[in-house]
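A protein chain is absent from this complex, but the other protein chains hold their places.
And now, chain A:
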Amino acid sequence: MLKTGPQTLIQDLGRPGNAHLGVPPSGALDKPSFTLANRLVGNPENAAGLEVILGGLSLRANASCTIAVTGPATPTSVNGVLRDSPLHLAPGDTLTLGTPRGGLRSYVAVSGGITVPAELGSRSTDLLSGLGPAPLRPDDELPLGDPTGVPMGVDVLVPVQVPDEVVVPVFLGPRDDWFHDPARQLRAGRWTVSDRSNRVGIRLTGTTVDRVTDRVGQELPSEGLITGSVQVPADGHPVVFLADHPTTGGYPVIGVVPQHALPLLGQAAPGTPLRFAPQG
């Protein structure tokens, strides 16, 4: 690892099934991009790879390996020369990622997968709980496993492109009854992604979501949270919880974003306009 850019983490498909112990699921925020990268280099889908925010990654190969870069369109160079992904690295070659366009998080898979020790069955870095490897730093070395499979052939990779305005489907509940006309408020509101967003959640600035009068100032006993929960803290600004979310929370959840819509949220940069589409 020569340079990490703003943030580079080791991720796989996470550690679901441990929420009863207070352990968040974690895992790659854009799972389709992540699993595609693994298939392109012949890895099982759950092999650990890299989640890179805003590019800037630079690494040198100590061994021959195949690399795939997925997610948003990300300029990829080997020894300073632009190359298409997937690509092969010889010992001594340097891979560099430029700034991605159209999304926030690029995914890098290496043949054999990254084989740092697993914790609770996963090598994912969980920023909330501190489980898994620390965020990567210059001079870190990444151990690789032995390649196991045949790389998937592909003619053209279609990069992730976050639209100018993100429309997020949401199912009302479990605590929509804490809010006045929740479907209308969600449909009518307009938000942007806050720069305080991270893997724990997407914080939204814009419309405040108002409680019913009886519930103003009331506290909710902590209750379980799932990935995709839209929680409305006391200030009325929604938070959409992502992979590193707390397992319980004490503010009402007005709705839940279905799993298929979350990868795009994981790619939405601060400032992206967003609105909700309540589902029936």
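Rule of thumb we're sticking to: a residue touches a chain if its C-beta (ideal position, glycine included) is under 8 Å from a C-beta of that chain, and two chains touch if they have at least 3 such contacts; residues count from 1.
As a working rule, contacts and distances are computed from a predicted model.
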Check your understanding: Absent chain per UniProt: "Carbohydrate ABC transporter permease", "Heme exporter protein C", "KipI family sensor histidine kinase inhibitor" or "NADH-quinone oxidoreductase subunit K"?
Key -> "KipI family sensor histidine kinase inhibitor"
**Study point:** Hidden partner chain, touching residue among A:E165, A:D181, A:D195 or A:E223
**Key:** A:E223
Review point. Which of these, A:S64, A:T99, A:T148 or A:T248, touches the one chain of the complex that we don't see?
Key: A:T248
Review point. Contacts of chain A with the missing chain: which residues?
Key: 16-23, 117, 119-120, 129-131, 171-175, 221-226, 228-229, 246-248, 253, 256-259
